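For this depiction, one protein chain was excluded, whereas all remaining protein chains were kept in their positions.
Chain nomenclature is as follows: A and B, assigned in order of appearance, with residue numbering initiated at 1 for each chain independently.
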Amino acid sequence: MNHDSWREVSAMATVYIPSLMRDLSGGQDKISVPGKTVAQVIEALDAVCPGVKARVADGNHLAPGVAVSVDGVIARLGLRAPVKAGSVLRFLPVIEGG
Amino acid sequence: MTNKTLISATINGEPVEFLCEPHQSLLECLRDILGLTGTKEGCNDGNCGACSVLLDGQLVNSCLVLGVEIQGRAVTTVEGLADWRGLHPIQQAFLEADGFQCGFCTPGILIATKALLDREPDPTEADIRAWLSGNLCRCTGYDKIVRAVQAAACRLYAECEVNV
Partner (left out) sequence: MNAQANKPFTVVGERLPRYDGADKVTGKAIFGPDVALPGMLHGFILRSPHAHARILSIDTSRAEALPGVYAVVTAADLPPAESTDHRYAHDNTFAGDKVLYVGHAVAAVAARTPPIAEQAARLIEVEYEVLPAVTDVLEAMRDDAPILHDDMRTHSLAGRGDKPSNVASHFQQLKGDPARGFAEADVIIEREFHTATVHQGYIESHAALATWSDDGVLTVNTTTQGSFAFRDHLVWLLDLPMSKVRVIPTEVGGAFGGKNTSYLEVPAALLARKARRPVKITMPRPDVFLATGPSSGAFFRVKMGATRDGHITAAQAELCYAAGAYPGSPVGSGANVMFGPYVIPHGQVDGYDVVTNGPRVSSYRAPGGTPANFAAETVIDELAEKLGLDPIEFRLRNHAKEGDERIDGGTHGSIGGIEVLEAAQACDHYNAPLSGPNRGRGVAHAAWGNWGGRSSCTLSVNGDGTVSLVTSSVDLSGTRTTIAMQAAEALELPPERIRPSVGDTDNTGYADVSAGSRTTYATGIAAIQAAEDIIVQMEARAAALWDVPAERVTYARGVFASGTDQRFTFAELAEQVTGSGGSVSSIANVDVAEWGAGFSTHIADVEVDPETGKVTLLRYTVVQDVGQAVHPTMVEGQMQGGATQGIGWALYEGYAYNEQGQMLNANFLDYKIPTALDVPMIETVIVEVPYPKHPFGVRGVGEPPIVPPPAAIANAIYRAIDVRPTHLPMTPAHLLEKLGLIES
């Protein structure tokens, strides 16, 4: 087994592709890409599915109304939030309590 | 020249004198002139009861009474309930029954309760709800307030157990 490619695969994060973005992912509902931050993951995803970044990001921030959860927890740091190998990312609408 | 009137009245059993303008409500006089901020403003148009006081023993919304109207009369506010012996039994009943949450409507409710129990020592639940219908509370849902009033009636007039 090629240990480098094994290490590469296990350094990937899994991103669930929201239904409204599946036109860019060829219908796939999840894709694994590398990245140590949410921003890097989005860049990597955009390389595989061009146009994704324009949908979820707006300059240095997530697009209005868009939040991202990493391993089930809403990422307070947004694009700068850290991502580990094997992390699961989801794009969600912004939620609040009152 | 001033249009202020000198008012002499009794507030919580003590003689008080103050100057007020014709348009100033009793609520404003109590809070802003006399520093008695226990009585609250919730709406300023007579619909919430947060400003309830007793005027010569009658329950009134102090936002609907003018300061000049209390000349020579007696007013009781929440500050007048406790005395040198401690909290009034109504206040104690509300503490034990947890008959308040944020506490903002509480002064008005305590005054309204006193007015009720001064007239009717053994009110039914329906009596209590009707009497307090002029006091809005947004926090409690009224359940523990009603139980507190029932407990207060017991404390004042009877030896009885009330399940709070």
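Just so it is clear, contacts are C-beta pairs under 8 Å (C-beta built on N, C-alpha and C of every residue); 3 or more make two chains touch, one makes a residue touch a chain.
Quick caveat, the model's predicted, so the values are computed rather than measured.
Colleague: Going by the touch rule given at the top, which residues of chain B touch the chain that is not shown?
Modeller: 23, 31-32, 37-45, 47-48, 50, 77-79, 81-82, 87, 91, 94-96, 98, 100-107, 110, 125, 128-130, 132-146
Colleague: When the complex is taken as a whole, what residues of chain A touch the one chain not shown?
Modeller: Counting only chain A, the missing chain is touched by 16, 18-21, 23, 54-56, 63-66, 69, 72-73, 76, 90-98.
Note that only the chains that are shown with their structure count from here on.
Colleague: State, to the nearest whole Å, the distance from the C-alpha centre of chain A to the C-alpha centre of chain B.
Modeller: The mean C-alpha positions of chain A and chain B differ by 59 Å.
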